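Below you'll find the structure I mean.
What you see is the complex with one protein chain gone and the rest in place.
The chains carry the letters A and B, assigned in the order they are written, with residues numbered from 1 in each.
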Amino acid sequence: MTTVEKVESELLDVSPGKAAGARLKSSGFVRYIPLILLAIVIIVIGLYTPNFLTARNAINILRQSAALGLMAIGMTTVMIGGGIDLSIPSMMAFSGILGAMYMRDGGNPFVAALIMVGAGMLGGSINGFAVAYLRMIPFVVTLAMMNIAMGASIWITQSVSVAPINQGFIDVVMAKFGIIPMPVIFVAIVTLIAQVLMKNGIFGRWLFAVGTNVRAARVSGIPTQRVIFSTYVVSGLFAGLAAMLVVARLMSAAPTMGEEGVVLDIVSSAVVGGTSIYGGLGSPLGSVIGALFITLITNSMNMMKISYYWTLIIKGLVIVIAVILDSLRRR
Amino acid sequence: MAEPYLRMVGIQKSFPGVQALKGVDFEAFAGEALALIGANGAGKSTLMNVLGGVIQPDAGQILIAGQPVEIHDPLQAAAHGIAFVHQEMAILRTLTIAENLYITSFPTRNGLIDFEQANRLSSSVLARLGHDFPPETRMRDLSPGDQQIVEIARALLGEPRLIIFDEPTSSLTSREKARLFEVIRSLKKEGVTVIYITHLLDEVFGICERAVVLRNGETVGGGMLSQLTYAEIVRLMIGTADVSSYFRHRTAQIGDIILKVSGLNQKGVLSEISFELRKGEVLGLWGLMGSGRTELSRAIIGLDPIDSGSIEIRANGSLKPIQPRQAKKWIGMVTENRREEGLLLPKSVKTNISLANLPALISRVWPLVDNKKETQEARTYVDRLKIMISSLEQPVETLSGGNQQKVVVGRWLQRNPVIYIMDEPTRGLDVGAKAEIRTVILELADAGAAVILVSSDIDQIMSMSDRYLVMNRGRITQELPASASKDELIAAAAGGQ
Partner (left out) sequence: MNKTKREPFNLRNFVLSYGFQIVLALLFIFYAVSTENFLTPSNLINILHAAAPTMILASGLALVIMTGKLDISIGSIIFLTTAIGGTLMTRAGVSPWIAIPLMVMIGAVCGALNGFIVTVLRVNPFITTMGTMFILRGAALFVSEGLLVSIPDFMKKFGNAKVGPVFVDILIAFVFLALMHIFHTRTKFGRQVMAVGNGEEVATRLGVRTKRVVFTTFVLSGLFASLGGILSMSQLGGVSLHMGVGLEFTGIAVAVIGGISLFGGEGSYTGLALGALTLVIIENGLVHVGASPYIYPLVRGGIIFIAMYADSLKARVQARGRIETIEQAPAAAD
């Protein structure tokens, strides 16, 4: 806060500051930017790509975005609390590898699923403990965790992909209801539950309070450390869930599942979906729409046969523009 | 009298939604110490920030020694011989004293910083202030008082002709304070103009010759302090005719002990604090700033850790020892800084009011907050406290200070704890809002709650308390009855000093 803002806020303290209302009004519009962008992108791409606006491709995009959507929900949870979790993709890879190895060695697919989710939550709770109780910087902790999980993945696999995977596991995860694949239904349900819990669940309410003003939250009797801790466990949980989808889709598991680029996609999904990197704002639904948007870019660029490097450049631009909008909204 | 050294003419400044300065005229003479006085938000900081180049005025002119000048940033102000000692210290903790002093103006030799010279110069400035810290000392290894000395030394570096002190004594011990006053006196002798912003009138009479009082962005009076009384200045500041109009008329039904604190210690901050609080009682925690009042309230509800001591609270009929972090179950806390520790500023009034009470608002069917119940409850307390809002969805940051404070109070009313701790609940509020908050507090006590009230405003605390605990240097030094007079309270707070 600059001195001027301080003077200003001191003044607002004693007089009804109507002007602040005007400042906030613009944020209403900013919230819908992801939806508007999504619509524009769909229309533009649809006009230029013959096979794009087909039910088949739509379902394809939905299915491709499923894992990203799950990880984006996890990231959003952490970001609302004012943190960031860079370790999601590498934890996803690591937990996927653990589950896959278990199945490769003849393990029960149901137990394998539990291993994936459990490993994710365990990793998340280490992050959460370090951030909430040891008071380390989220970025730093999860960066380190990212390196460790990646290192561990490479170590236990010796950089060889883990296969084969139990066919039953693949069949269940990739099942279809009519034409709609199971992952899509799963993500839709999870998103709805997360959305409602975040908006009206106690944890969600507490989380927004902590992300908006952690000191006020503490004075109000909210267990702030526990809330922050939980956000990382939740993001680990979602990393584990995403691992199930990814492993089933690839029919194998490898350290490359958690490559760096995925972090960017996750952060982009969340920020495009209206989550603030400064905490206190965001929604699971927005982030899943954001994930859809990011997948759409990748998918349409593939269909338009645009080179991989353009995809990188455009995704980079998307996140930069999204955070510029975010910081504008904060003023 | 001679031509004023500084003249500010018709200074206007608006911030969104409020006109902070409404055409202020202001003069200061060479070699005088001028007190700039005003209540919170009167515009004194804004005016001095204009002079210091921190903010730009919308209209008006500044003349120094009769010449009109433009001041667009602090560096330009410095070039015009204006130095500003801010209330909040600008400390570079990881750097040395010399680096802190010369960060923008290092002496150089062959293009590199000449630290020998910088250290020598630093020592000589510090010596002028009567200190001899080695200039290579890192800032973070100094006490707050010593840091302030460095801050003042920095102001003296440019040999300013005018120095603004904004509440300079808030972190000083009495000895450091005395030394500061000596420095100010010697500056005056050198012909330097000193503008002294404070709310402590004792200091004003001790060090300044002349006073200017601001209220609501206008100059409302002033004059030579030799011709003014304490009461006249207070009247100018507050604006209402009668300062001591409200006093407490309540026959309190004081009941059983509800909170018992014994032997509470927090190293270097609190020592051997023991007291009892009874149902229906308003207990005034009285003392000067830094006496440990706020620290004690924070320690009781577990916001800051304690080293030893016990806290007992009456639950189900008998006193039981509790851990401080559990205390929030029974104690509602209104902190002194509502923006930093009270409110979720961008969130709605409803969200803010429900904040402490969410588990009670859970629907019977789902593990979710019942929106209808939440709205009803919020509405109840908005009505009861007469909070002026356009809708429950209005963000609290758009409310006035008084209404914001009521939102914080409303949050705890809804939670309905047995004990309230109110730390400066009326700070920064206008007279009307102050009276309303006072009424609420008294109603709470009448309804059987116990209230610990912390306030630096002697009239406020006297208008509510049933009993006083006087604090000084982290200890409870005295207990006084409701009948204690203002003089007794002031004497008690001053303690051994």
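One rule holds for everything that comes next: a contact is a pair of C-beta atoms (placed from the backbone, for glycine too) under 8 Å apart; a residue touches a chain by one contact, two chains touch by 3 or more.
For clarity, every value in this text was computed on a predicted model and none was experimentally measured.
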- Note on the structure: Full-complex touch with the removed chain, picking from A:152, A:165, A:207 or A:291, is A:152
- Missing-chain contact among B:82, B:142 or B:399 belongs to B:142
- Item | Touching residue (missing chain; options A:73, A:187 or A:319) | A:319
- Task: Would you mind spotting which of A:140, A:192 or A:304 touches the chain that isn't drawn?
- Result: A:140
- Per the touch rule stated above, chain B touches the missing chain via residues 54, 74-75, 78, 86, 90-95, 99, 103-104, 106, 108, 111-113, 115, 140-145, 154, 171, 173, 267-268, 290
- Query: So which bits of chain A touch the chain we can't see?
  - Reply: 1-3, 79, 82-84, 130, 134-141, 143-152, 154-155, 158-159, 214-215, 260-261, 263-264, 267, 271, 277-279, 307-313, 315-317, 319-320, 323-324, 326-327
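Here is the rule we use: only the chains that are shown with their structure count from here on.
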- Task: Mind listing the chain A positions that touch chain B in their complex?
- Result: 3-4, 7-24, 196-197, 200-202, 205-206, 208-209, 212-213, 215-222, 280
- Which of the residues in chain B come into contact with chain A in the complex? 15-18, 20, 40-41, 45-46, 49, 54-55, 301, 303, 328-329, 333, 335, 339-347, 351, 354-356, 358-359, 362, 367-369, 371, 388, 394-395, 397-401, 403-404, 411, 428-430
